[in-house]
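There's a structure below that I have some questions on.
Of the protein chains in this complex, all but one are displayed in their positions.
Letters are used for the chains, namely A and B, taken in the order the chains are written, and counting of residues starts over at 1 for each.
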Amino acid sequence: MSPLSDLRSIAPDTIASATLTVETRHEGFTEITREVADFLRAAGAADGVLLAYLRHTSASLVIQENADPDVQTDLETALVRLAPANAGWVHDTEGPDDMPAHIKAMLTGVSLHVPVIGGRLAIGTWQGLYLAEHRDRPHTREIVLQFIGSKS
Amino acid sequence: MSPLSDLRSIAPDTIASATLTVETRHEGFTEITREVADFLRAAGAADGVLLAYLRHTSASLVIQENADPDVQTDLETALVRLAPANAGWVHDTEGPDDMPAHIKAMLTGVSLHVPVIGGRLAIGTWQGLYLAEHRDRPHTREIVLQFIGSKS
Partner (left out) sequence: MSPLSDLRSIAPDTIASATLTVETRHEGFTEITREVADFLRAAGAADGVLLAYLRHTSASLVIQENADPDVQTDLETALVRLAPANAGWVHDTEGPDDMPAHIKAMLTGVSLHVPVIGGRLAIGTWQGLYLAEHRDRPHTREIVLQFIGSKS
């Protein structure tokens, strides 16, 4: 049996774009799956690709488990262990949480894509899209959402 | 001399999609470069972009050296050091290898893209595409492959 299945093609006729604004309160994960689904609906998306891009350097975009919130707690713990505060960083003028935030953003990334099939995100059963805030205090974060594909 | 070379344009006329299923046996890297090339051939791809998306949260997609298998051994060792088992994780109901697997997936990512030129992946000489399994036991993993570009 071939490991490839469900091959199909469409003609791309649109690139839709919008800005999603997320208010964060402190370090941690904010799920944005529903907001991204709203964008796809507003854009009339059928088949194609969803692209998300975060316009900041101290937060990131992550696809992770959406079932047990303990997972998000542990992901944060892991990032703190990998990029601790007060670890001899040279750049410290913006507070002890700033340089660790940049490191966490570098490790987890600010851009991602997800396939779209029949107007829906083709994510796995346990997957959700998250904005990961790495700063201590509230921030307004902008995500550019784009859809490349066919319209419904 | 300009650092930019080989500028050219095509009109995108297709987005092809398919699902690649990979059976993993245990933690480690499985090369999928040939399967992705098969997809491009089946899709009749000429010039454009290959997108790959993994529908799971405890495995990831990585582009890495395909020459010396020792590299993959060391990459696994590095991930175990960065996300060790039994390190005080709150989420432990699915076994000691589960939370480290989520952390490894967050650090290495589940989505990537590769340029396609003349129907071939424009990867470097030493690059291969890999599914990185982060769980101990066998899993069935689904990767959504997409090609955006022109048909041959």
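Following the convention adopted for this analysis, a contact is a pair of C-beta atoms (placed from the backbone, for glycine too) under 8 Å apart; a residue touches a chain by one contact, two chains touch by 3 or more.
Bear in mind the structure is a predicted one, so any value in this text is a computation, not a measurement.
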Q: Touching the absent chain in the whole complex: find that residue among B:22, B:37 or B:62.
A: B:62
Q. Out of A:51, A:71 or A:117, which touches the unshown chain?
A. A:51
**Q.** Hidden partner interface residues of subunit A, rising order
**A.** 12-22, 35, 38-39, 42-43, 51, 53-57, 82-83, 88-91, 93, 99, 102-103, 105-107, 109-111, 113, 142, 144-146, 148
Q.
List every residue of subunit B that touches the chain not included in the displayed model.
A. 3-12, 47-49, 62-65, 68, 70-71, 73-75, 77-78, 82, 107-109, 112-115, 117, 122-124, 126-127, 148-150
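In this section, only the chains that are shown with their structure count from here on.
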Q. So how far apart, in whole Å, are subunit A and subunit B when each is placed at the average of its C-alpha atoms?
A. 18
